[in-house]
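Missing here is one protein chain; the remaining ones are kept as they sit in the complex.
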Amino acid sequence: MDRSISIKKAVAGALVIAGLLAVPLLTNGYTQYVVNLVTVYVVLGIGLNILLGYAGQFAFANAAFMGIGAYTTAILSSQLGLPFWICIPAAGIVTAMIGSLCAVPAMRTASIYLALVTFAFAELMVWVFINWKGVTNGSNGISVPAPDLFGYVLRGDKRLYYLLLPSCLAMLWLASRILKSYVGRSFVIVRESEIVARCNGINVGRTKMVAFALSALFGGVGGALFAYTVGLVLPQSFGLFQLIIHIAIVVLGGMASLAGAVIGALLLTTLPEVLRDFQSLQEVMFGAALVMVAIFMPRGIAGALTRLGVLPREMLVRGTISPKRQPDDRNLPHPAIPVAVGGQND
Amino acid sequence: MTESILDVSSLTVRFGGLVAVDAVSLALRPGKVHGLIGPNGAGKTTLFNAITGLVPQADGKVSYDGKDITAFPAHRRSEIGIRRSFQSVQLVQSLTVLENILIGLHTQSAGKGWRGIGALFGSDGPDHAEQQMVQDVAAFLGIEHTLFKGIAELTFAEQRFVEIARAIVSRPKVLMLDEPAAGLSEAEIEKLDRLLRRLAAEWNTAILLVEHVLSLVFVVSDEITVLDNGRFVIHGDPGEVARDPRVKSAYLGEDVHA
Partner (left out) sequence: MGFMTLFMAGLAHGSLYALVALGLVLIYKTQGIVNWAHGELLMVGAFSGYTAFVLAGLPYPLAFLVAVLAGALLGALMERIAFRGIVHEHHATLALVAIGFSVIIKGVARIPFGADVYTLPPALPDAAPLRFAGAIVTSQSALTIAISVGITLLLLAIFRYTRTGKQMQATQQNLNGARIVGINTGRIFSITWALAAAVGAIAGLLAGPISLLYPDMGSEFLLKGFAAAVLGGFHSVTGAIVGGLLVGVIEMLIGGYVSTAFQQVSPFLIIIIVLFVRPHGLFGRRPVERV
């Protein structure tokens, strides 16, 4: 029984990947750009979701992480001519190191202050981007050369997609593995109750630091991908407006859900395009959506889909003992929780 | 006289000017149940919190298995084998019973530390073994039918047992229970009684039991310490303690066996 499910899943997965690879065949120039942005925002959404949704740390630094990653990539590629397969990981690592510093206030102060501190940090980074002219070229920004693979240049949105898609999928896979592991479970336990965490052997301070570092890693890689996608890195891109987009992706898409990050990214990248004619109302609707979802649908769209049974519940452990083996629940599917056997890779 | 596994000497806890626990000493021995009783506000829960490291101690020493753990943070203490339950049940509402109990095994997880990097990309073998342990403990407590339910669906007694399951699944050497019988029916208290005896006898756990349900405490404990106003009053076997006039007058009334 499990065998045929695995085969079905593998075939479905292959079809999805094939479909994704074929996307550029269906798009024109601008649509492809939007698709590229989606892949970037999936990574950014996952990054913030790790911190906000899984670890429960209410921190506003994600746009700053994105900026650090974008600038690192821009500088390394345009000044030092380094290839993307160095720039992207480097951006991730640099941002992760800076990000783990943000964990320090998380460990010391009340959680409301964490939001304030990270907000101040975010504004500080924009100021640095604007004023550290020697490094960042200030408000003029830095041009990012198109990435190349040993001579073959990925010029144009369609070719760039074949760098962005695998990167995005790789980051999704990484997130999935990490969140289902000991590390991911530590995050959730710390989020739910620091006292329970401490009484069950979890070093809360260290867990928070790992959460920040991981979130920053994704933010940095997302920023790197963003840099290649837009081609020009400007300081104003990483301010309050960017932050609100990230928050909306996580809140509307669904907290503590990788599917939520994908849904949120899709929504927030494509919807402004659809609503382009109603620009003045966009912001109002956007804000209203944020308020509504925060109050009535705290788990976002992914949460609603999970409750409706459309999406499987993201379990924290792989290969769960099937409830069918329980003596009482012989052949009944469990009413409250759909039988979810792990997530993407069992 | 068996050697003690947990030794608390002259533990003092202060909150600003208030002395919540005043130079209290007690010892826990493997396989023995040590009851801790006293009127409300006597400092029992504060003592608990100090021993587990959740509350800083102003003075005194705590040693475990011969080692001085006074400076150990809470997570270290629980890691080395001191586990507890809480007065108000602290279960994670968004996780299933299985996942809640798994929290108790978290530190034993094979996915921890550097091995974790390998476990990230390896098979889910360790997860299976851990889940088997949870199933076994759930069976031990008679709650295996709740494993896949959400916390909100459980009865109060079931929630209590899940909390206890989480505390014992890692087979801790020291188990501290804070008023586990509160709100339970007679039958459920009897179940608790049998559980504590089994834990002490089969797993050789040292148990510290804070309770107001005196019928349980006096019946299941091998020794009892009495606190009042943060201070040590008396320590002895249940018979001695029941007969002591200070304890009797404080709140036992005339008859111990209710």
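Each chain gets a letter, A and B, in the order it is written, and its residues are counted from 1.
Everything that follows uses one rule, which is that a residue touches a chain if its C-beta (ideal position, glycine included) is under 8 Å from a C-beta of that chain, and two chains touch if they have at least 3 such contacts.
In this text the structure is predicted, and so the values were computed from the model without any measurement.
Engineer: Quick one: which of B:V19, B:V55 or B:A182 touches the chain that's been left out?
Structural biologist: B:V55
Engineer: Touching the hidden chain in the complete assembly: which of A:L116, A:V135, A:A170 or A:V310 does that?
Structural biologist: A:L116
Engineer: Any idea which of A:V135, A:L281 or A:V310 touches the chain not displayed?
Structural biologist: Checking each option in A:V135, A:L281 or A:V310, the one touching the absent chain turns out to be A:L281.
Engineer: Among A:V23, A:V230, A:I244 or A:A304, which one touches the chain that has been omitted from the display?
Structural biologist: Touching the chain that is not displayed is residue A:I244.
Engineer: Footprint of the hidden chain on chain A, which residues?
Structural biologist: Against the missing chain, chain A presents residues 52, 56, 58, 104-105, 108-113, 115-117, 119-121, 123-124, 127, 131, 195, 240, 244, 247, 251, 280-284, 286-291, 294-295, 298.
Keep in mind that, in the parts below, only the chains that are shown with their structure count from here on.
Engineer: When the centre of a chain is set as the mean of its C-alpha atoms, what distance in Å lies between chain A and chain B?
Structural biologist: The answer is 40 Å.
Engineer: State the interface residues of chain B toward chain A in the complex, per the touch definition above.
Structural biologist: Spelled out, the residues of chain B in touch with chain A are 52-54, 73-76, 78-79, 83-84, 86, 90, 92-96, 98-99, 102-104, 106-107, 109, 111-112, 116, 119-121, 124, 127-128, 130-132, 135, 144-145, 147-150, 153, 166.
Engineer: Touching residues of chain A toward chain B in the complex: what are they?
Structural biologist: 177-178, 181-183, 185-186, 188-189, 192-193, 195-204, 315-321, 323, 326-329, 334, 336-337, 342, 346
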